[in-house]
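Here the complex is missing a single protein chain, while all its other protein chains stay put.
Chains here go by letter, A, B and C, matching the order in which they are written, and residues are numbered from 1 within each.
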Amino acid sequence: MIIFSVLAVFGLAFLAPPLCRLTKEKSGWWLAILPLALTVYFLSLLPGLARGQIQSISYLWSQELGLTFAFRADGLSLAFALLISGIGALVAVYAGGYFGTKVPIGRFYLWLFFFMASMLGVVFADHLILLFIFWELTSLSSFMLIGFEHDREEARAAAIQALLVTGSGGLVMLAGFVLLGQVGQTWELSTLFLRGEGVRASPLYLAIVILILIGAFTKSAQFPFHFWLPNAMQAPTPVSTYLHAATMVKAGVYLLARLSPVLGGSPIWLWAVGGIGAVTMVLGGVLALSQTDMKRLLAYSTISALGSLVMAIGIGSETALKAMVLFLLAHGLYKGTLFLVTGSVDHECGTRDVRELGGLGRLMPYTALGSTLAALSMAGVPLFFGFLAKEYLYEASYKAGALWLILAVLGALLNVWIALRVGIAPFWLAGSKEAELPKKPHEAPWSMTVGPLILGGLSLGLGAYPQILSSVLVSPALSAMAGKAVEVKLKAWHGINDILLLSLLTLGLGVVAFAIRNDLQRIAEQWTVPWGLDTLYRRSIDGLFRLASFQTRLLQHGYLRYYLITIVVAVVGITAGGLIRWGGGALPHLSLDLRFYELGIAIIIVLAGGMAILSRSRLGAVAALGVAGYGVASIYLLFGAPDLAMTQFLIESLTVILFVLAFYHLPNFAQLTPRRERLRDVIIAIVTGCLMTIFVFVASGIQIHPSISQFFVENALPLAHGRNIVNVILVDFRGLDTLGEITVLAIAGLGVFALLKLRIDQRSARAGKTTQTGRKGGDQ
Amino acid sequence: MTSLILRTMVRLLLPLLLLFSVFLLLRGHNEPGGGFVGGLMAATGFALFSIAFGSSTARRILQIDPLVLIGVGLLLALSSGLMTLLLEQPFLTGVWYKLSLGALGKLELGTPLFFDIGVYLTVWGVTLTIIFALEEVG
Amino acid sequence: MNRYLILPILIPLLTAVLCLLLFRKPKLQRWIGVSGAGVLLVVALWLLLLVRNQGIQAVQIGNWPAPFGITLVADLFSAILIVLAGVLGLAVAVYSLESVDSQRQSFGYYPLMHFLLMGVCGAFLTGDLFNLYVWFEVMLMASFVLLALGGERGQMEGAIKYVTLNLLSSAIFLAALGLLYGLAGTLNMADLARKFASSASAPSNAIVTALSMLFLGAFGIKAAIFPLFFWLPASYHTPPVAVTALFSGLLTKVGVYSLIRVFTLIFIQDLDYTHTLLLVIAGLTMITGVLGAVAQNEMRRLLSFHIISQIGYPLMGLGIFTAWGLAAAVYFIFHVSLAKSTLFLISGVVGRLRGTFDLKKLGGLYKGQGWLATLFLVAALSLAGLPPSSGFFAKLSLVQAGLVQGQFAIVAVSLGVSLLTLFSMIKIWNEAFWKQTSELKEESEGEISLQKDWSWLAPILFLVAVILLISFGIGPVFQIAAQAGQQLMSPQLYIQAVLGGGR
Partner (left out) sequence: MEIVLPVVIGSLYAMAIYMLLRRSLVKLLIGLGLLSHASNLLIFTAAGLTRSKAPVIPLAADQLRPPHADPLPQALILTAIVISFGVTAFALALAYRAYRSVNTDDLDQMKTTDA
């Protein structure tokens, strides 16, 4: 069933475009049916889960690669799956109202559901590589969704940035997964859980942790990779809500939680995961101080919240993990609401600048209600879900050490501030310049208020009655992370204690901070460093382009002779390297048997070659080349190869004829290269020549094995019925060579014919369908 | 180029060279020679002829398009191998027949001979194609 | 059955010869050309099944026993590549129907294409090194003519570099062959392997290793490895796109095939030197190629540089030198040829729609051409190695192979390069598909429809379908690749198939 839930959503994705054409403006409602049904289905699994029934299924995919379609739905998976399908359904409805019918909404839903399916795949996969596959698919769909309004350059740039950051993290993580699979002897997560001990003892443990953390951190926007998330706010608001607040950015958190039984529990884990999480938590809040755009404010608060989640996993105590699960759900609910509200406000007022907005409570009552509930939860007001989550987070940090607690309070404080600024102020504080809003605001359509209301309501309801979650969801999720059965009891009210006082103090300080928001903003703006990580990213992209074009100009410069020099030097180099390793060995015995006419021919060949080089006229050079060829033919004749000699003589004559025919049209030589270059070329040529000379000495002197030729000599007459053994080899023993060879000739003939006769008529080709041919080269 | 002497010489030379080329082809299996040399020799004859009389005259004398000559040559070489494939032998296996020519002795005919003729025709055709094409661009 | 091993060579030859005989009837040639390619694909699949079920197959041409005659050998690696040639041949033959102009078609386009396929198949099948040289020449000569056919200035300039550098490669190959024959007295690859293995002594090993470097140079030029690749970016974008697609899928692959063949079978005397060198070259090839691609703004040039970069990956598998690494290399070659040819074919459609290949001038294709965008996305992401595409599995298996052997550096390079590959694919997507453009509106031909332009789109659909098949069918597909890898690592199987057991 789980596997079908994933597949069904993929199916829905591909069906979305035609369905949208069918259902027109109502498509959001129709398309939400499946995710809603899945939510109900996932809820129906919870009672069984509480009894310890875990659904799992596995099909073999590739034996050799060790791939299986293994899916498993335990508490942790279902906690995430509920967020994915539940919020997904609401976002689908919301998007219908948000976009209307102006945009190609079918494509939007295609990628939205593609994302939903991939995300479900991530949380249900019980196999590291399968998880990775879905993980990358979420990156891809995120790319398509951030760039949905692709006519805008900023949207495209943000999409590319998000993909490159998460993609590079993913690649690093893949290496980590492969290593983990090698150390743990399996990629199946449920089996890996049992081998945590062995993995942690392995020498590769540190490498594995670092590689996997980089992947998780890029995805979940942890410092120092956080910068892509605020930029990703170029996405339409439903996308920001769904991917960049509620679900996708939590994939990294999910992965860390999932692997904590295997990798967690070591000091490295505590300091790397907890430390980075804490830094991110505070940094996200601080960076938000200077922002005035609602979405960017929320984005930074999301970074901060993701930091808290990661920190909790790093601390890793039972309380910390409990806090993580609660915070995860609470954050999904309130942040989802606030993003949707932001979208509605933007939609109705035409701006998202918190300085311009105000007094919307009367004009958009339902939106305001949802927003207020969510903001209170985010601020951690008692009886709200967010309060509960914060309580546990404080408790866990308190137990872990004073430093953690201070950081946790600081992070929470900043989030109170953001909650007030985004969720409360625009609605309930008087707007300074209400009349100047780009649009006259009124309440958003029903499809856009249902989401905030439901999610806001849940923020209150689950906070007031957390008991309904404790045994069915939180306990199983915790058990999954702890690797053993854990029983959890949740209460909305813990009585008055230190932690509660700390919470109240946080709230109070947050309100104070809000009161002096303008001063804070000024200070924060002064802090802003001129070069952030975002700038670094841009610089490195620029640098990459510069390096690339520098390298290409260096290598692919267009001068044929330098290509030739490079190749000759490279080949001579590696070959000489090999010869030097050989070191001379047993030098062959040299015979000094030499006859004067042979020497004469040799000298003629070399002299003719020299003539060909030095000759100032084309015809002289060709004639010299021909003489050299005749010389070679004479050598064949002297050493028992009449067939060769005959062929060489004929071919040489024909070649000279061809040269003459062609050269008739070609220009005379000109001395084009300066002396220094010629000297360099001479050196290269001589070195190459020496190498070949040595090689021929060696090969003609050393014979590791005798030749196979005796077979031909013995069998030519009796079996192949021929006395000219060379000819018999050509037409019989090695007839296939000859077949290939006459084919080469045939092609050459065809080629010369076509090359000289065919002239593509440029105009008719251009006017016709062919615009294929090299324009740049062809036009001049 | 088109001196009278050359023309007269070539007119005499062409049949001789053609004859000699066939001779080279046929004796190739037993003595130096063979399809390559034969084909080249035949082509040289026509090359000289076409230099003397122009390629259009040479084409007219030849009657057959050299491109088709290439195709025929390849097909002949190919089919001498294909035959054996039909006889359930590997490609290009030599098959020989002995013909008795009475007093002249006996003649051995084999698929390699057909193969060599294919080579001859291809080489001839290719060389002519190249030479005609080079001549005709001028 | 073995005697039919010759068919992948004969069918293209026969097709080409028929086309030559019908030289004045280009219309007829088109259909002969397409059917010939179809038959080749069928035969290739048959061959793959045969080898998969019955192990390595060999046939002695002319019925002369090895090592004296020429042996054709089909192991799984060869058979897989022949299937690749069949698939690409058919796709390109159909794509050429309309996209290659009638002037080129009436000057021998189809016979040349089949001569090329013949050379490629011959190179994949032959078990004899000199015969390999001959097939190389067949393939090269056909590619020379295809590249230059049309005679436009750009083509001429590209062709001169292409021809010169490839002739240099042939000369090196020929010299290496002569020296090898002088040393070992034989040219049959299995015989060479056996003789070198039996006479393993330090000095002879060393001289053989030195000689192997000449082969590395010769095959390396054809494979377009660093620093021997210059001919490729200079020329590949100049002929019609159909030709480029065929070249990109097959030509460099023949070079890689030959490298893998000789460096698993014959030259395994000094792994420390040869295979370490191969790894270094692999890394440098990947990096320089991908950086070249990043610098480009012309779609076909960008794709051409990727060919180079992607050649590094199979070399990496060879350098790792385990059955796993070679299996990954085999799978990679198959995958990358498909992906790259598909991308070139798509670039042809883009060029037709917009009249340019310049990314700066292109735009708006996502809005107008949703289907084309989808097809591009599949092929591009496959090339970039995004899961669950074939490219991902290829990369995954290579990374696994590398990490098992502790080759961390090359794994890191390969992952970094695949990020840059993604980057440049995204660049095409961004510029050609997402960006809106006001230019060139009037030159564009508007919609492209499957009914009207099936010969343009059907081959792309076909290739994308094959990509999806080898992606989702990774189980059985990689099983074959793994067997191929094992065969490559067990030269005795090859030697026995060729030399053992008589005829």
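Observations on the model:
Methods note: a residue touches a chain if its C-beta (ideal position, glycine included) is under 8 Å from a C-beta of that chain, and two chains touch if they have at least 3 such contacts.
None of these values were measured; they are calculated from a predicted model.
In the full complex, the chain left out of view touches A, B, C. Across A:26, A:539 or A:553, the residue that sits in touch with the chain not pictured is A:553. Contact with the undisplayed chain is limited, among A:105, A:192, A:357 or A:716, to A:716. Among A:201, A:402 or A:594, the one in contact with the hidden chain is A:594. Think of the hidden chain as still there; on chain C it touches residues 130, 134, 137, 141, 144-145, 148, 151-154, 156-161, 163-164, 167-168, 170-171, 174-175, 177-179, 181-182, 233-235, 237-238, 292, 295-296, 301, 305.
Seen across the whole complex, the unshown chain contacts chain A at 552-553, 556-561, 564-565, 568, 590-595, 598-599, 602, 605-606, 609-610, 612-613, 618, 621-622, 625, 628-629, 632, 635-636, 638-644, 647-648, 651, 654-655, 658-659, 662-663, 665-667, 669-670, 672-673, 681-682, 684-686, 688-694, 696-697, 699-701, 703, 707-709, 712-714, 716-717, 723-726, 729-730, 733-734, 737-738, 741-742, 744-745, 747-749, 751-752, 755-756, 774, 776-777, 780. By the touch criterion stated above, the residues of chain B touching the omitted chain are 30-32, 36, 123, 126, 130, 133-134, 137.
Note that only the chains that are shown with their structure count from here on.
Centroids built from CA atoms put chain C at 26 Å from chain A.
Centres computed as Cα averages put chain B at a distance of 36 Å from chain C. Shared interface positions of chain B, i.e. residues touching 2 or more other chains, are given as 67, 70, 74, 78, 81, 91-92, 94.
Listed for chain C are residues 13, 20, 61-62, each touching two or more other chains.
Against chain B, in their complex, chain C makes its touches with residues 2-4, 6, 10, 13-14, 17, 20-21, 23, 59-63.
On the side of chain A, the complex with chain C involves touching residues 60-65, 67, 104, 107, 129, 132-133, 136-137, 140, 143, 147, 150-151, 153, 156, 160, 163-164, 167-168, 171-172, 174-175, 178-179, 182, 544-545, 547-549, 551-552, 555-556, 558, 560, 563-564, 566-568, 570-571, 574-575, 577-579, 581-583, 585-586, 692, 695-696, 698-700, 702-709, 711-712, 732-737, 739-741, 743-744, 746-748, 750-751, 753-755, 757-762, 765, 768-778, 780. Touching chain B in their complex are the following residues of chain A: 642-643, 646-647, 650-651, 653-654, 657-658, 661-662, 664-665, 720-724, 726-728, 730-732, 735-736, 738-739, 742-743, 745-746, 748-750, 752-753, 756-757.
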